[in-house]
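Every protein chain but one is kept in place in this view of the complex.
Chain IDs A and B follow the sequence of writing; residue 1 opens each chain.
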Amino acid sequence: MVNITNEGLVLAGSAIGAGLAMIAGIGPGIGQGIAAGQGAAAVGRNPGAKGTIMSTMLLGQAVAETTGLYGFAVAIILLYANPLIGKLK
Amino acid sequence: MNTFYELFSFNVTVMAAQTDESWIFGLDWQFLADALILAAAMLVLFALLSFLLFNPARALMKARQDKIDADIKKAREDKEEAVKLREQYNSKMALADKEADELLSEARKKALKREAEITGEAKTEADRIIKRANKEAQLEVLRVQDDMKKEMIQVASVMAGKFVGNSLTDEEQQALVDQTLKEMGDDTWQA
Partner (left out) sequence: MESLALTSVTFCEVDFGIHNYKDFSFFGHQVYITSTHIAIGIVMAIILIFAIAANIAIRRADPEKAPTGFLNVVEFMVQAIDNMAEGGMGAEHGGRYANYLGSLFMFLVVSNLSGLLGLRPPTADYGTTFALAIITFVLIHYAGFKYQKLKHITSLFDPILLSPINIIGEIATPISMSLRLFGNILSGTVLMGLIYGLIPKILTIAWPGVLHIYFDIFSGCIQAYVFVMLTMVFISQNFETEE
């Protein structure tokens, strides 16, 4: 730990932070799974409305995905457009 | 851009790929320029696609649909007209049948009347002919009777003359015949 630079520490923290940010993927995974399950049940009950159910389900899943994508955006920013490096100077 | 390079520098293969020009995400002037360029491109694309693709395609489909609609409408009208014509035809045919029946029955009636007339005429004619024939027959009978009378009287007078002695002249004989005839009359002949 003697040779570590400030920059290296920030980068290491950013990498860990990016990994942690991707935990946000859990929520959308569960949510999309529930939506898909409910969609399957709805198709089972009412096979005639398959098209409408499908599009509604996809739309709902896309909206539910938002939080996961926020996490993904944070991870990407931490990795590729790190704002913390600039604070060192 | 730098950070990406350094973060992945532990991996040789990744490092080889990364030049200083490669980047993924940044909220800087480049981002603004990208957004403006894409927005302009999108609007151009929208205008061109509307002009080249969507509006002409829609116009074509509309033209076709209008034509099909017009065709269907025309077909329906034609059909209605055909039905109307057929009804007219049927009613006319029924009327014609009735007329024909009427004509036929009239003709039959006329024919019957005519027949009756003809037979009546024929009957009267026949009656007339028969009557005349009867009359003629009667007349003939009378004439024949007359002739016979005359003949018989002549025969008688001849016989009588023979009896008398051939002295009778023709005038006397004639007078005698007349006298005999007068005497005999019709009643004697009839008896």
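By our rule, a residue touches a chain if its C-beta (ideal position, glycine included) is under 8 Å from a C-beta of that chain, and two chains touch if they have at least 3 such contacts.
No experiment lies behind these values; they were computed from the predicted model shown.
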{"item": "Contact list for the unshown chain, restricted to visible chains", "value": "A, B"}
{"item": "Residue, one of B:L36, B:V83 or B:A175, that touches the chain absent here", "value": "B:L36"}
{"item": "Residue among B:L45, B:L85 or B:L104 that touches the chain left out of view", "value": "B:L45"}
{"item": "Interface with the unshown chain - residue positions in chain A", "value": "55, 58-59, 62-63, 65-66, 68-70, 72-73, 76"}
{"item": "For chain B, the residues touching the chain missing from this view", "value": "4, 8, 11-19, 21-25, 29-39, 41-46, 48-50, 52-58, 60-61, 63-64, 67"}
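Everything below uses one rule, namely that only the chains that are shown with their structure count from here on.
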{"item": "Intercentroid distance (Cα basis), chain B paired with chain A, Å", "value": "87"}
{"item": "Residues on chain A engaged by chain B in the complex (per definition of touch)", "value": "7, 11, 14-15, 76-77, 79-82, 85"}
{"item": "Chain A-touching residues of chain B, taken from the complex the two chains share", "value": "1-4, 6-7, 23-27"}
